[in-house]
Each structure stands twice: as C-alpha cells, then as structure tokens.
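Note that one protein chain is taken out, while the other chains of the complex remain in position.
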Amino acid sequence: MLSLLVLIPLFGIMVLNLPFKNPPRRFSFWFAVLVFTAEILLAIYHYPIFGGQDLARMDSFFGGGFSIDYLSFIVLTCIGIVSLSSLLVARYTIADGKELFRFINLIIITSIGMSGIVIAKDMFSLYVFLEITAVASFVMIAFNKDIEALEGTFKYMMLSTIATIFMLISIASILLVARDTSFSAVQEALKTSHSHPVMIASIGLFLAGLFIKGGIFPFHGWLPDAYSAAPAPTSILLAGIVTKTAGLYTLMRMIALFGSNDSINGVILLFGAASILVGAFAAMGQDNLKRMLAYSSISQVGYIALGIGTGTILGMVGAAFHLFNHSVFKSLLFVNSAAIEKQAGTNSMKSMGALAWRMPITETTSIIGMLSAGGMPPLAGFWSKLIIIFALWQAGRRGYSTLALFAGILTLAYFLIMQRNIFFRKPDANAEKVTEAGFGFVFTAVVLAAITIGTGLLFPIFFNDFIIPIKEILIH
Amino acid sequence: MNGEAIGLLSIYGFFTILLLIAGLFCILMTRNFLRAIIGIEILIKAVTLYFIAVGRITNKTGLAEAMVITIIVIEVVVVVIAGGIALRVFRNNDSLDVRKLRRLKG
Partner (left out) sequence: MAINILLLFIMLIAALWTVMGRSLLKATIGLAVTSAALSVIIFRLNSPIAAVFELSVCTGLMTVVFVSTISLTKPLTHKDIIRLSAKRMKRFWYLPVVIVMAAIGLMLIHIPKDLALSIAEKALDVRQVLWNTRQMDLFGQIVLLIAGAIGVVILFEERKKDEW
C-alpha cells in the first residue's frame, strides 16, 4: 500500500504526458490536486487512530524497501499540504498554459522525491530520492529564466553537488564497515563496532552534507539567493517542505539511527544556535520581502536543529512539532508575499505601504503567521517553541535555552518591522491601485491560517496522539 | 580487516583523494561555468572509483555495481541540467563568466 505514495504520482505523470492529439492540459491542475489529496489520505489511512494497522509495517511491492512510522506521517502530511498550496498559487501566478503544465509536472516529481525520502529504509535509496528532489528543485528555481533566478540556481547547484559528494563518500565508507546500506544493517554495525573511526568520520561527513541541504549555518549561503530569486510557487515549495525534508527530516532519521552521541549533539547545537542568530540578525536589515523570509527560515531551522541536538525524547518531539508548524506558517507567509508581489508588483518593502486597508485578508493572515512564528500563545508556534526551550533546559543546556528564548523576541522584532513597512505605513503613490489578491491566494492563506490556529487550540489532543508517539524512533 | 585489504584500500583511497583535490581545484579556480561542470564530473568520478574499490574489498561487487550504475544515471541528469542552465546564462549574459553572477547580495 505504501508504494502507492510514489506509484500514483508516477503513473499520473505518464498519463499526463501521453502524446494525445489534444493533450489533457486543462485537467492537469485538477489531476495534481487529486494526487496530493490522495497522498494525504493514504498517509492518514495508515495511521492507527484512523483505522489503519499498526505503523512501522513494511511494504512488499518493492522488495521490502519502504516503511512508515510516526515521524514519516507528520512529514507526509506536510508534503501534501504545502504541495497543494504551491499548486494553487502556481495556477494564479503562471500565466501561460503550457508553462503551467510543465510546472505541475515538476511539482509532482518533487513530491515523489520527498515521499521517497520519507519512507525509504536504506541509506542509498534515501540519497537517490534526495537527488531527485534536488534536480527537480534546480529546474523549478530556474523556471522564469531571468538572470537572478539562474544565479540562485547556480549557487544551489554547486553547493548541492558538494553535499552529494560528502554523502556518497560517507555511504561508501559505511558500506566498507557495515557490508550493506540498509538502516537495519547500519544499526547492527554500530552495535558491534561502536567507535570505529571510519564510522564516526562517515557519520560526520553525512551530517555535513545534510547541513548543506538544510541550510544550516555555516552552509546557508545559497538559501537567501535561491529563495528570493525563485518564482513564487517555487519559493513556497522550497521554504515549506523541500529544505526541511531534505535537511531536517533526514537529520532526525540519522540521529535516531546512529544514536545520540555527545559530540555530534554538541556540533548540532552549536550550529543550530548560530543559525538562529545569523538568520535573525540578517533578517532585520533586509529590504526585499522574500529575502527577509528566507533569513527567517534559516532562523527557524536553527530552532529545529536545537531541538534535535538535545538528544532527548522531548527535544525530538519538539523538533518534529516545530517542523510541522514551520511548514504551515512559513508557507502562509510566502503565499502572502506572492499575493503582494502579484498585486503591488514589487518585492521591496520600502515601496509598499498601507496595504492593510486594501488587502485585508492578506494582512490578517500575515499577522497570524507572524505571531505563530514569533511564538505567541495560543497559536501553534508557541507550543512547539515552548517544548524545545523546555527540553533544552531539562537536558542541562541552560545557555542554549535562554538563547532560544531571547531569539523568540528577535523573531517578533523583525516581523514587526516587516508588518509596519508593508501594511501600516503611509501609502505611496503607486499603492493606490492595489486591490485584494485573487481567490487562489486568499483561499490558501485562510486555510493555512486556520491550520495554524487549529493546531494551537487543539494542542492537547494533537500532542498525545500525534506527536508523543515519535519517541518510538529513538528506541532501538 | 586484514592487512592486504588495508593496503588495497589505501592505494585506491589515495588516488580518490587526489582526484577529489583535482576536482575541487577545478571548481574553485575557474571563471567559466562549463569548466565548473567538468570539475563536478571529476569529483563524481573520484567517488565512483571509491565505490568500486570498496565493493572489491568487501566482495560485494554486485551491490557496488548497482550503486555505481545509479550514480552514473544521476550524474548524467545533473550534467545535462547544468548544461541547460549554462545555456540560459549565456543567452542572458552573453558570457559564461561566473564572476558576473554576483547580482544578489546581502
């Protein structure tokens, strides 16, 4: 059953691209909506509460290559939600029908890649699906073919290739020691030869590759350029799910696999904290809206890294929850920025102004997203940040805990600056003609805001049933 | 691992490291986009050599071959798309100078 997650989209792409006389281009949009909804439903179907069997089952279509557990479920839901948002925004942003068709193909391929990452059980297969996601992202970033997008693609490509090399060397070394690359074999090898130098070196290399893919300091150089120069739907997809799946989900999986080692935890904590600070301080001085949101993403990813670095169950739980929340509210903010870009025609915050009266729904949902990012109760962001701060305190990392608390205030600071500049300043001359954005933007923004509010309000139910069971991945 | 295996590994590992240095040198010291792609190629070839050597040492040649085939497919797709990007850069900028790709700052 699980293989359907990757088989249905592939089958869909083949059907879409058949050489009919009148190619089914108009249906491609609705077909993609169907595919992503099916993905969310399949993920839910496998979940015990909703009637599926016990998780951590294996699938036998591909020779036992797939499995799903509680963490995968959360990320699969995120993939479905963010892909749907990106799809809706693409429909209203890309004008040409032929271009839209190609873009929809790319979104479906990216979702195949990410679903594969999430349900893979073997290190090399994980790497293959990472590459699929990366290649599809290259093309999506360069979709508009203007020089800035190409520059963003170039930087991402170079760094992604270096990450590839790191990860491949690491996998080859693991093959040397463990004789096989599936997760179970690696765990066996770790039990027998715990501090083999080759193992430690290859784990370190693999983590370095993941840091590059996830945009964690000091490898975050490509992220602001790629996010800001990419077309609007690509930015939503990248910020909402691609970077996080490729970098952070795999990091969690590796930590669950390799066990928490004190030195590795120390490295992750250090770089996570540095990411938070670098992202927050750089975000405050930005003029371009999307660039500021990109630096804010670096900052939030640092939070998730802090949660992972604690090594405790509570930290992992907080990290997974913050991953979900960040997908939702960052996608919300990027959808709104796409709406503003389309309506006001510019990304520079200095030349926007007083959009509050002209784009009321965008403004309200932005405020909700921003408050959730800053950690304001009772929105979802508050709970996940609280868990991470508490987990850090509990694990004895008092310094990092206060840093995380302080950084929450920084987050609110730069978002307030953004709000003031865009929505509440005196209107410019060219802000006269701005109207509220189209249906697609508004609908997506409202749904995402509702998810954030709902997650925050229904937190107790959420926590016990969906988030706490993640602890099983840490028990080997 | 017995001594012969370590000897064999050290030779191939040594050449792998040399090739990696050559590839990195190519990427860092070039102004031309296409030469950077060639540098990426050399890096991937170094890793391919390492994979096959590891496969030979652990006597799992089948597994290593399967992985190398997949790596070659990935390599080809990445090179073709990189070439496409280079083409677009050339059409926009009229040159393949990577130092001209510095417009995004901050």
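The first chain written gets the first letter, and so on, giving A and B; residue counts start at 1 in each chain.
The rule we apply is simple: a contact is a pair of C-beta atoms (placed from the backbone, for glycine too) under 8 Å apart; a residue touches a chain by one contact, two chains touch by 3 or more.
Please read these numbers as outputs of a predicted model, since none were measured by experiment.
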item: Residue, one of A:125, A:160 or A:452, that touches the chain absent here; value: A:125
item: Candidate in contact with the missing chain, chosen from A:113, A:233 or A:272; value: A:113
item: Hidden partner chain, residues of subunit A it touches; value: 6, 10, 13, 62-63, 65-66, 102, 105-106, 109, 112-113, 116, 120, 122, 124-125, 128-129, 131-132, 135-136, 138-139, 142-143, 145
item: Interface residues of subunit B (partner: the chain not displayed); value: 4-5, 7-8, 11-12, 14-15, 18-19, 21-23, 25-26, 29-32, 34-35, 37-39, 41-42, 45, 48-49, 52-53, 55-57, 59-70, 72-77, 79-81, 83-88, 90-91, 94-96
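We adopt the following convention: only the chains that are shown with their structure count from here on.
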item: Centroid distance [mean C-alpha coordinates] between subunit B and subunit A, Å; value: 27
item: Of all residues in subunit B, those that touch subunit A in their complex; value: 9, 20, 27, 33, 36, 40, 43-44, 47, 50-51, 54-55, 57-58, 60, 63-64, 67, 70-71, 74, 77-78, 81-82, 85, 88-89, 92-93, 98, 101-104, 106
item: Subunit A - residues contacting subunit B, complex; value: 124, 128, 131, 135, 138-139, 142, 145-148, 150-155, 157-158, 161, 164-165, 168-169, 171-173, 175-176, 179-180, 224-225, 228-229, 282, 285-286, 288, 291
